[in-house]
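Let's look at chain A:
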Amino acid sequence: MITTLLYSLTGMVLFGMGLFTLIVHSHPLRKILAVNVMATGVFLILVATAYIPFGKGAIDPVPHAMVLTGIVVSVSVTALALILACRLQETSNLDLRAKTKQSSNTKESGT
Partner candidate 1 sequence: MNPGQFLLTAILLSSFIPGIIIFSLPEEQHRLRTILNLCGSIIKISLVLVMDAAIYYGYIFEIRIPLIPGVDFLLNADPLSALFATLSSVLWLLTTVYAVGYLEGSPNRSHFFGYFSLCVTVTIGIALAGNLVTFLLFYEMLTLTTYPLVIHRGTEKSLRAGRNYLIYAFSGGAVFLFGVVWLQAVVGPVDFSATGFSPSYLDSHGTVLILIFALLIIGVGVKAALVPLHGWLPQAMVAPAPVSALLHAVAVVKAGAFGIVRIVLDVYGAQNLLLLGCLPLLTAVASITILYGSVRALQQDNLKRRLAFSTISQVSYIALGVSLIDQPLAVIGGLVHLVHQGLMKITLFFCAGNLAETLGIHRISEMHGVARRMPLTMTAFTIGALGMIGIPPTVGFISKWYLGLGGLAGGNWWVLAILVVSSFLNALYFLPILSRAWFGKQERPWPEELYIGRFETRLMLLVPPLVTAFTVMAAGLVANAQISPLTWVRFIVREYGL
Partner candidate 2 sequence: MIYSILTFFDIILVLTLLWLGWRLLDTEDIFKAIVLFISFGLLMSLAWVRMRAPDVALAEAALGAGLTGPLFLAALRRMRRAYKGERRLDSHENREGDHGTDPEQTQAT
């Protein structure tokens, strides 16, 4: 009981910390890190919910399966977001180059 609560609250705090960082920090890697921490927080609550001390019965495997799914999803998204961030960094200077080259032919880039 206490253990469940303890870990659940930890998960909650991790979620909050991640959320704050996600919005306040502007570095893309930091944002992605924050999302990962948030996800870990959510998973922690979920697994803690299923936790039963030894000898008190079988553990519910469904949350574990859900967390496994969640981890895989989060890794995939993280990888994609990282590549996107790299690409963004790479194009920003290329775009600058292109712009300075043909400054007459600029198009309005969106907000």
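If you want to know what made the cut, all candidates are chains of the complex that A comes from, given by their letters.
Please note the rule applied: contacts are C-beta pairs under 8 Å (C-beta built on N, C-alpha and C of every residue); 3 or more make two chains touch, one makes a residue touch a chain; residues count from 1.
Quantities reported herein were computed from a predicted structural model and do not represent experimental measurements.
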Out of 1 or 2, which chain touches chain A when the complex is considered as a whole? 2
As the complex stands, chain A meets candidate 2 at residues 2-3, 6-7, 10, 13-14, 17-18, 20-21, 25, 27, 29-30, 32-34, 36-37, 40, 43-44, 47-48, 50-52, 54, 59, 64, 67-68, 71-72, 75, 78-79, 82-83, 85-86, 89-90, 92-93, 96-97, 100
